[in-house]
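Provided herewith is a single structure, encoded as structure tokens, for subsequent inquiry.
Note that one protein chain of the assembly has been removed; the remaining protein chains are unaltered in position.
Letters are used for the chains, namely A and B, taken in the order the chains are written, and counting of residues starts over at 1 for each.
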Amino acid sequence: MSMQTGLATSTTQLRTYAPATDVSVAAPAPRLEIARAEPVAARRNPRTEPGPVRLIIIALAIAFLSIFVVLPLVVVFASAFSKGIVAYFAALAEPEALAAIKLTLLIAAISVTFNLVFGVVAAWAISKFEFTGKTFLITLIDLPFSVSPVISGLVFVLLFGAQGYFGPWLQAHNVHILFAVPGIALATIFVTFPFVARALIPLMQEQGTQEEEAAISLGASGLQTFFRVTLPNIKWGLLYGVLLCNARAMGEFGAVSVVSGHIRGETNTMPLLVEILYNEYQFVASFAIASLLAMLALITLVAKTVLERRLDEAEVPDGD
Amino acid sequence: MAIEVTNIVKKFGSFAALDNVDLKVADGELLALLGPSGSGKTTLLRIIAGLDWPDSGEVAIDGENALSRGASERQVGFVFQHYALFRHMTVFENVAFGLRVQPRAIRKDEATIRARVKNLLDLVQLDWLANRYPSQLSGGQRQRIALARALAIEPRILLLDEPFGALDAKVRKELRQWLRSLHNEIHVTSIFVTHDQEEALEVANRVVVMDKGRIEQIGSPGEVYDNPATAFVHGFIGESIVLPVDVAGDAVQLDGRPLNIPALGAASGAAKLFVRRHDMAVGPAGTGALEGAIRHVRSFGPIQRAEVALAGTEGKTVIEIDAPRDRELQAGEIVSLQPRRYRIFAAQG
Partner (left out) sequence: MSTAVARRSTLPGFGLTMGLTLTWLSVIILIPLAALFLKTFELSLDQFWSIVASRRTLNALKISFGLSFAAACVNLVMGTIIVWALVRYRFPGRRLFDAIVDIPFALPTAVAGVALTQLFAQKGWLGAPLAELGIKVAFTPIGIFIAMIFIGIPFVVRTVQPVLIDLDPEIEEAAASLGANRWHTVFRVILPSLIPALLTGFALAFARAIGEYGSVIFIAGNLPNVSEIAPLLIVIRLSEFRYADATAIAVVMLVASFLIIFLINRLQRWAQARIPVH
């Protein structure tokens, strides 16, 4: 089993962000110009459709993706720069914007750190040992993927809100969780919980325990084995998980919106500020912030593609 | 270092991988654990290494209870079947690993480590590969690097799991001789697991034949080949002709016809007669224990291999025998066969 399959498995099981395999890897065919339909060849090849049908399918796919996916992205940048580059940077330099950027970075740092440690720890337990109930445990880790973001926020309101289970106690002790950084961090950790673990588990399962056993038999301690043998082997997978976790942490809207309280300059993350500014008809400012988030998404996608290629390459020379 | 394994039991669910195994290995031995897959040989090896733990029983290395120590504290060199080289480290760093992870108090300085790794790479004749990565090596090279890595920790014993299993036939032969001569050179007590009888007989001083979690026989290669202790060993090592016979007192019958050979003390009842192909002497009709018609002859090298349909079985029982080429056999010829050496084991042994 190749690492690529490992990732592909993670995709289908993850059911979300993990990217599928790069199609081009699986289908190395010479590039044909579709405009130049080759009727004879097409008729002879039992594995393709007649030229006109191909053209229609390709046209439909391109049109759909352009209208529904590319255009919204273009709109973000077009609107952000609609009043010129000066207005754009002025909007980003607003104290409110800077505060939101800072908060977003802080929240992302907290949740990525937490989920990084959790992901590695959980993946170690799940992939290096045999125990009953493993599938069920993985299902539980996946749970946040199937919970609406709004509900992810709601559960923390129920726990820590004024009328929540721990609300009175928190109030009595003057601890602020809801409408403050801890609440936002908790909700973000909740929604990003599965990312790192799900990127690592298939990878580590596939790598098996042989190298770790070899290290142990050579006298290495548990920590030495992890840092010198396991970690170097999973670093790209780990980075991959962190990347997706970070993108979601910075972009999370629904869950954070419920627990944030929208205190201006204090508990507004970038996505929340996008909403507020938009509702106040400050379109340039709203889209300026949105453009930063869109850029993050694009960088994440590019980095993801590069990483996937690297994960594939790392696999190639290992084949016997 | 001597190894003593006592009463080891290991179950995976309801499957007994090892069923009360006892084994003593003397200092400096080169021992083969031979058996089919599922016989428990690899499990036994992993238990000695501390990579698996028995349900009950004891393992002592040089008189010292090994089970109270984890794998990292046993100082046992283990060569994995698929080598388990660290893929992100160079050959040099792979070999140096065991030295670098030693507790600071006893860790050697860098110069000593480098010198030692260099010596080991010289020993396995691969010093020129020091800066390569495992993925850039051939199977045979990986095998030797894995061995050098295991030797780096100055192991008290050396354990090899199917050391030649993943190699092609030619490399396998070369490495066998190499492993023997290496063992003569360094003399560390070694156990290797194999399912290849030829490999076990050729390399080891002593062979342990295992089946279904039990030890069937322990002996020198000559002993297990010439005097198999059980029907399994006879069938597993070397190629044998197996005939279902009935034993009554000292008389042996095949399909109700007496064979004029003694039962060699086998118990009365259904039994199996084991004869090596080359232990079946061919003579003119009417002179031996068995009689049959030659159906087909192939000659190669010093022998001719003949398919013989035994008389009285309506041609159903066909055996293959190896005869010297002093007299060319002909298809259609009726010959008699006389086992020179044979063993008889009770059928449900």
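Quick notes on this one:
Following the convention adopted for this analysis, a contact is a pair of C-beta atoms (placed from the backbone, for glycine too) under 8 Å apart; a residue touches a chain by one contact, two chains touch by 3 or more.
On a predicted model such as this, the values are computed, not experimentally measured, just so you know.
Between the chain not shown and the residues A:A93, A:V121, A:V175 or A:I263, the one that touches is A:V121. Although one chain is not drawn, the whole complex shows that of A:L105, A:L239 or A:A297 it is A:A297 that touches it.
Against the chain not shown here, subunit B presents residues 7, 50-58, 65, 67, 70-71. Taking the complete complex into account, residues 8, 11-12, 15-17, 19-24, 26-27, 29-32, 34, 46-50, 54, 57-58, 60-62, 64-65, 67-73, 75-76, 79, 118, 121-122, 124-126, 128-129, 131, 137, 140-141, 143-144, 146-151, 154-159, 161-165, 186, 189-190, 193, 209, 212-213, 216, 221-222, 225-226, 247, 250-254, 257-258, 270-272, 274-275, 278, 283, 286-287, 290, 293-294, 296-298, 300-301, 304-305 of subunit A touch the chain not shown.
In this section, only the chains that are shown with their structure count from here on.
Centroid to centroid, with C-alpha atoms defining each point, subunit A and subunit B lie 52 Å apart. Taken together, the subunit A residues at the contact with subunit B in this complex read 210-211, 213-221, 224, 228-229, 232-233, 317-318, 320.
Within the complex formed with subunit A, the subunit B residues making contact are 49-51, 70-78, 80, 82, 84-89, 97-98, 101-102, 133, 135-136, 139, 149-150, 152-153, 166.
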